[in-house]
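Apart from one protein chain that is not included, each protein chain of the complex appears where it belongs.
By letter and in written order, the chains are A and B; residue numbering begins at 1 in each of them.
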Amino acid sequence: MKQSRYVLRRVWAALLTTYVAVTFNFLLLRLMPGDPTSRLARVPNGTEETRRALVRQFGLDQPLWRQYLDYLRELGHGNLGISYTNQQPVTSQLLEALRTTVPMVTLGTVTAIVLGLVFGVVAAWWRGHAVEKSSTFVSMFFYALPTQWLGLMLILVFSVMLGWLPSAGMHDPGLMAARDIGVPVSSTAVLRDTATHMLLPSMTLALVLFGEYTLVVRSALLETFGEDFVLTARAKGLRPRVVLIRHALRNALLPVVTLVALSIGFIAGGSILVETVFSWPGIGLLSYDAIQARDYPMIQGAFLVITISVVFCNLVADLLYARLDPRITT
Amino acid sequence: MRHTGAYKIATGLAAAMVLLGACSSGGTGGGGSSSATQILRIGSNDEIDSLNPFVGLNSLTYSTFQVTYPYLVMYDDKLDFVPYFAKSWSTSDNGKKWTFHTVPGATWSDGQALDAHDVAWSFTTMVKYQDKGAGNWASTVSHLKTVTATDDDTVVFSYDAPVANVLSQLQQVPILPEQFWDTYAKTGNFKSASMTTPLVSGGPFIVQSYKKNASATLKANPTFWGTRPHVAGISLTMFNDDDAMIAALRNHEIDLIETLPPSGIKPLEQAGFQVDQAPSPALSDFIFNSNPKKPQHRELLDPKVREAFALSFNLQEMVQTVWLGTATLANSIVPPATGSWSDPSLHAAPYDPAKANQILDSLGYRRGSDGIRVADGHRMSYDVIMPDLTEGDRMFSMVQGWLKAIGVQVNQKKVDDSTAFDLVTAPDGKYLDFDLAMWTWGMLPDPDFALSVVLCSQYGSWSDTGYCNPAYDKLYQEQGKQLDAAKRQAIVYRMERILAHDLPYIFLGYKNQISAHDKSWSGFQNTMYGPYNALAVTSMVDAQRD
Partner (left out) sequence: MSTPPLALAPETSLPRSWSLRRLLRQNVSAMIGLVVLLLIVLAAVAAPLLAPTPLYQRVGEGFASPSGAHPLGLDDGGQDIRTLLLYSTRTTLLVGFGATAIAVGIGALVGVVAGYAGGRTDGWLMRLTDFFLVVPEVPLMMIIAAVWGTGLTKLIVVIGLILWTWTARVIRSQTKSLRERVYVRRARALGASPGHVVTRHVLPQLAPLLVVCGVLAFAVAVFDETALSFLGLGDPNRPSLGRMIALASQAGAVSNNAWWAILYPGLVVTAIILSLTMMGTALEDALNPRLRVSHLSRQHFRVLPGRRGLPGAAR
């Protein structure tokens, strides 16, 4: 009973946050200075009439409340508007970019989680020992690295000095062109090629993330070690290793699951740095370019997609938590 | 209960990952790999912003149009016009009527006939919609009244006044397939066209695929009416980062870099790649607000103050530091790269800070306790509006140092292009607020465009100076009608000298166009816009691997 009320409240809160995000998003860009039409109007012999036509076309001559209602209505239909720069629908461009981002970010995050779990468990298990100190130090060191700097250093070493890995894009240009013009290319070759290109960006992401995960896993485990059920299990005569794996670790995974759900949303935004360094044509690079070009509908769209995915992951985390821990009712 | 929950999540996550992995791999059929087919792999730090000719703005976009659409004429390596889809042409005596004879028996890549009617349709459409959906082509059809196909292979252009640069205008305009565009031509809503690849092509290549921010593939057009290219296709990769692009060439992932930053010359030459340079019509300038009605900091309107600024600039050092020697100096709004249109007697001001200080002293602008001069009761401290340029920061810090030496303080106000434009033109295209700016321009081979940006009529449009001089505007009209090249040149030189005296700009340098390619490739024409350009299709047709 209480649980279902909790679920309803979380869903309601998520919807409310989404609405605030949608409105905030609208206002943020409308109220900022800088005329979005100037770029478009700046064409040879561009007349005042051209400019007015553009203003009309994008509804910028309407009162603000009217623009807001139009914006909400279109949003309801999944229409995020037309990009100022290439005049194509924003939604389809965002979806395509998202498809490129997701595999790279997933590979990076999963690697980070695995590393984080290993380092975190080791640190907690060997608490007070030199092993904990070095494991925590390594994690903190990687946490402290600026993302774009690590990316550049990896390019410097693996692409420029050693020449082992490609430094940009997601495909080998020749391979894809050959496929496009009809030369048969095996799918394993394409797969291997994508994997090679994905390696540096996703590893950059993994390295800067895993430190954070390690520290959280360590704290969560250490907290669990203080719980009564661990004491009970120990009192029953179970071996420490068994208690760690069967009882402590599974409970400690709870905050980790939350963290993962949360960071998936965040990473979509945070990957701007990685995607910019490695020219990875995903949503991060799309947002970066859109901001450079003041492509308002595209900025709004990207920002909205990123925010909503965070809200959604947040909700999933809350609901998971409720399911995993029946004590939760607030 | 709890444990199984966590377990389920773990398996769920794993399954999701596998699925995501599957999505990313993108199923492709077929076996075996390519061997004999030659593909030219080009890397660029520019981007194709749109495949729609009514939308695109970037130079890579126009270079791509060049090899996928028919054009009436193109440039040769000496910047003279040579036949392309027009085999030959003639002009009436008064210069108002131009007749072109087109290549007979040509087809579009979809099999439809490509002839003089397509030319007439394309230009008529651009004339009709020049104030609306076809605004970006308006400058290329100025004074054009009608275009009619008198038969399948002849088309006649009628102008309402003699136009000096007809061929230069027509060279820029792609001939479009009516079968694709006629539905949009009913409303003029060209910009919303969905450019689904492969596109209908009338040039040596077909745009086969395009991915925003990433890549495009061009395939040789098997039905092309002209000389067919040696290569089977071109792959274009758009890089966000110059270092990544250079690394790609070094690792043999690409064959050609169409525009290389100067910092790439040394490492690529050392690694055994061919690096080519040519003077380009790109110029960087330091801008004074030249609107005589400007209310604040009016000392900056004084040509003497401007001269002092120019004398304090150690431009040779900037060429060495910022462009590593790959730029030239001059003092003309028409870049020397365009050949005979740039007055060779206009040299950049010499570096003479002592004289600059002397000038400012003689104007009575004394230095305050902080070393900054005071002019008419205020410190000579100004904001410099700067769009985000790659070398911008380095350029600015040099300018800042030079001006400090003559007691003038400047601060960089770095913004994006459109905001920079807003700040320069503020308020409402009146040019009253800003003092100084820095910008980079890319000019065309014909001087008309370069000369036009300082016209009074360009307020709120191309003008970035607020300069307005009726005498200059009159000369501009004259050169536009002058069909005799020598006489036109004399007028153009006079205009350039007016600007060199009034100094709305200090020209900081004219950059070289630099490209680099793998030595196993040959056939590239070293033009002012590099081998992949909007001047001609020659390089892409001739390119081949030995």
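Keep in mind that, in the parts below, a residue touches a chain if its C-beta (ideal position, glycine included) is under 8 Å from a C-beta of that chain, and two chains touch if they have at least 3 such contacts.
These figures come from a predicted structure and were not determined experimentally.
Which residue among B:132, B:394, B:497 or B:545 touches the omitted chain?
B:394
One chain is left out of this view; which of B:70, B:135, B:174 or B:264 touches it in the full complex?
That would be B:264, which touches the missing chain.
Touching the hidden chain in the complete assembly: which of B:153, B:243 or B:343 does that?
Answering carefully, the residue with contact to the hidden chain is B:243.
Determine and list the chain B residues touching the chain excluded from the picture.
Contacting residues on chain B, toward the hidden partner: 241-243, 246-247, 261, 263-264, 266-267, 321, 324, 386, 388, 390, 393-394, 396-397, 401, 411-416, 419.
Over the whole complex, note the residues of chain A touching the chain we left out.
13, 16-17, 20-21, 24, 28-29, 32-34, 125-129, 133, 136-137, 140-141, 143-150, 152-153, 155-156, 160-161, 208, 211-212, 215-216, 219-220, 222-223, 225-227, 230-231, 234, 240, 243-244, 248, 255, 263, 265-266, 268-270, 272-273, 276, 287-288, 291-292, 294, 299, 302-303, 306-307, 310-311, 314
Following the convention adopted for this analysis, only the chains that are shown with their structure count from here on.
Taking the mean of the C-alpha atoms as each chain's centre, how many Å separate chain A from chain B?
Distance between chain centres, rounded to whole Å: 35 Å.
Under the touch definition given earlier, write down the residues of chain B that touch chain A in their complex.
Chain B residues touching chain A: 1-3, 5-6, 9-10, 13, 17, 20-21, 23-34, 37, 39, 41, 43, 47, 49-50, 52, 55-56, 130-132, 135-136, 138-139, 142, 191-192, 194, 208-209, 211-215, 217, 219-220, 232-241, 243-245, 247-248, 250-251, 253-254, 388, 416-419, 421-422, 425, 449, 460-462.
Considering only the defined contacts, which chain A positions touch chain B in the complex?
Within the complex, chain A contacts chain B at residues 33-36, 38-39, 41-50, 53, 82, 85-88, 93, 96-97, 99-100, 102-103, 106, 110, 152, 155, 159-160, 163, 166-174, 176-187, 189-191, 194, 198, 250-251, 253-254, 257, 260, 276-279, 281, 285-286, 289, 292-294, 320, 323-326.
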